[in-house]
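A single protein chain has been omitted from the complex, and every remaining protein chain is retained in its original position.
Which chain is which? They are A, B and C, in the order written, and residues in each are numbered from 1.
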Amino acid sequence: MKRALTAALLVLLALPLLYAVAQLPPHGSASSPPYTHVSPRYLERGPVEAGAENVVTDVILNYRGFDTNGEVTVIFTALAAVLAVLLGVRKDAGPVAGEPRAMSPVSPVVSFVVRLLAPFVALFAIYVILNGHVSPGGGFQGGAIIGALVIVTTVIVGRSQAEALVPARARRLLQAAAPLTFVCIGIAGLLMFGDYLAFPRVADLAWLRTAWLIAIEMGIGVGGAAIIATIFWTMGDE
Amino acid sequence: MLGLLWTNIDYAASVGLFCIGLYCVITKNNLIKKFIGLNIMESAIFAFVVALGVVDGGDAPIMGAGARPPFTNPIPQALILTGIVVAVSTTALALSLIIRIYRQCGTIEADELREME
Amino acid sequence: MSHAFDLTLLLLLTASALAAIRTKDLLGAVVIFSTYSLLLCLIWQHRGAPDVAMTEAAVGAGVTTVLFLVAIGKTVRRER
Partner (left out) sequence: MSFSALLVGIIVVPLVGALLTPIVAGRNGNAAGPWSFGVMSLTSVIALLLLMHVVEVGPFSAYLGGWEPPYGIELRFDEFSASVSVICLLGTLAILFSFKYAAKELPAGRLRYYYTLLLLNLTGMLGFAVTGDLFNLFVFMEILSLSGYALVAVSGKPTAEMAAFKYLIMGAVSSLLVLFGIGLLYSLTGSLNMLDISRRLAGAPKAPAMLALAALAVGFLVKAGIFPVHIWLPDAHAIAPSPVSAMLSGLVVKIGLLGMVRVYQMYYGARVLDLSAFNTVLVWLGAIAIVMGAFFAIFQEDIKMMLAYSTISNVGYIVMGLGLASEYALIGAAVHIFNHAIIKAALFLGAGALIYQTGYRNLTDLRGVGRSMPLTTAAISVGAVSIVGIPPTAGFLCKWYIALGAFEAGQPFFGVVLVFGALFIFVYYIRMVNAFYFQEPVHPEILDATEPPMSMLVPVLVLAALCLVMGVLGRIPLTFIEPAVERLLAPLGG
């Protein structure tokens, strides 16, 4: 009954939505406002004035860099939120005490394949991060791949060994790496060129601009990977 | 109107997916299932916004050698990159909450939780 | 041709969304949901949005699915 009612209501909701979206500028047309207003400048001048051949990268790191600054802050918020929700409660509290499940040993085949592939996956992730300004991809995509790699490897080699490599303080710094890189570059832009997150525009400084783009991509990659791995561990530990 | 809708079939599909997701969020009782519904809604909106940036016969806006116009609009793509990250952040928090709720209450069905309150 | 391809993808997308919400087995639902994400990814790749497609593949289909799997492992597998 409740389901039928909801379905009926949603159909009623869908009708005005469909009516309205049907009147949007036609899909795929090159004369609609999104194509004639702001984006032509990005497409024509992006690679020259913003510094990356991939115009999407120009938009996310340069023209609308502050959005991405906010975006990496959102992931950092997610990390702080997950830790604030999951940390620091005794394991045996509550009716469903965390029955310690016997960890089934990882199959040797899987272990072998992971060890074999890990260097190549890492290489691919670094390629994705460093090439974000000329091809699809970039910091966050590469970071997700590294994060996945870290997760898989720690499942194989055991987490305590992996954690021993990076002390707690350094881990916390790595987790904040993405927004911190943004803030550093933003302030450098403010000091050198007068605006927060301003990139050099003169041709002489093109090398500096590329360096900054790559620095940001690397910051996002490292920070994203650290956060994804930490969230996974914390959720798995609970 | 139907003709226009046919041209804008991508938008119409997004509206459909949005409603499917909303249906799941409202009617499903299991918290994880509710969240799968929310993820469907999210990707419906993302599909809608990316579709705003599509141009007939457009290529990816990457200005390497041999690239020729028309290019798809980079702005909606940039927005949705942010959107996807926001969505995964929300998912991580929601699932952590679900794990905690299960640990403390022994169930993740909304009606049983309501009785417990 | 291209339009037919797009339409097929859109239909598959809707079908997988429906399947994901109808499946009672949560693990199955999550796997179908990751298929849904990958289909979306194909559509975007086809429409000239490779950056978004790549992110959706890595984050939407990858990280999200892993998080769901962890959560299901920590709770229950079947919906009542």
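The criterion applied here is as follows: contacts are C-beta pairs under 8 Å (C-beta built on N, C-alpha and C of every residue); 3 or more make two chains touch, one makes a residue touch a chain.
Predicted, not measured: the structure shown is a model, and the values here were computed from it.
Undergrad: Indicate each shown chain that the hidden chain touches within the full complex.
TA: Within the full complex, the chain left out of view touches A, B.
Undergrad: Please pick, from A:L10, A:A80, A:A188 or A:I214, the residue that touches the omitted chain in the full complex.
TA: For the chain that is not drawn, the touching residue is A:A80.
Undergrad: What residues on chain B make contact with the chain left out of this view?
TA: For chain B, the residues touching the absent chain are 18, 22, 25, 31, 34-35, 38, 41-42, 45, 48-49, 52, 75-76, 79, 82-83, 86, 89-90, 93-94, 97-98, 100-101, 104-105, 113, 116-117.
Undergrad: What does the interface between chain A and the hidden chain look like in terms of residue numbers?
TA: 16-17, 19-21, 23-25, 32-39, 41-42, 62-67, 70-71, 73-74, 76-78, 80-85, 87-89, 94, 169, 172-173, 175-176, 179-180, 183, 186-187, 189-190, 193-199, 201
Basically, only the chains that are shown with their structure count from here on.
Undergrad: Report, in whole Å, the distance between the mean C-alpha point of chain B and the mean C-alpha point of chain C.
TA: Centres of chain B and chain C (C-alpha means) sit 10 Å apart.
Undergrad: How far is the middle of chain A from the middle of chain C, if each middle is the mean of its Cα atoms, in Å?
TA: So the centroids are 19 Å from each other.
Undergrad: Would you please write down the residue numbers of chain B that are in contact with two or more other chains?
TA: In chain B, residues 9-10, 16, 23, 51, 53-55, 58, 60-62, 71, 77, 81, 85, 88, 92, 95, 99, 102-103 touch at least two other chains, as defined above.
Undergrad: Which chain A residues touch at least two other chains?
TA: Within chain A, residues 54, 56, 136, 140, 231, 235, 238 contact more than one other chain.
Undergrad: For a test of understanding, state which residues of chain A touch chain B in their complex under the given definition.
TA: 2-3, 6-7, 10-11, 13-14, 17-19, 21-24, 26-30, 34-35, 38-39, 42-43, 46-47, 53-56, 58-60, 64, 67-68, 70-71, 74-75, 77-78, 81-82, 85-86, 93-96, 98, 134-136, 140, 231, 234-235, 238
Undergrad: Along chain C, where are the residues that touch chain A in the complex?
TA: Residue positions touching the partner: 50-51, 53-55, 58-59, 62-63, 66-67, 70-71, 74.
Undergrad: Enumerate the contact residues on chain B facing chain C in the complex.
TA: Chain B residues touching chain C: 9-10, 13, 16-17, 20-21, 23-24, 28-30, 32-33, 36-37, 39-40, 43, 46-47, 50-51, 53-55, 58-62, 71-72, 77, 80-81, 84-85, 87-88, 91-92, 95, 98-99, 102-103, 108-109.
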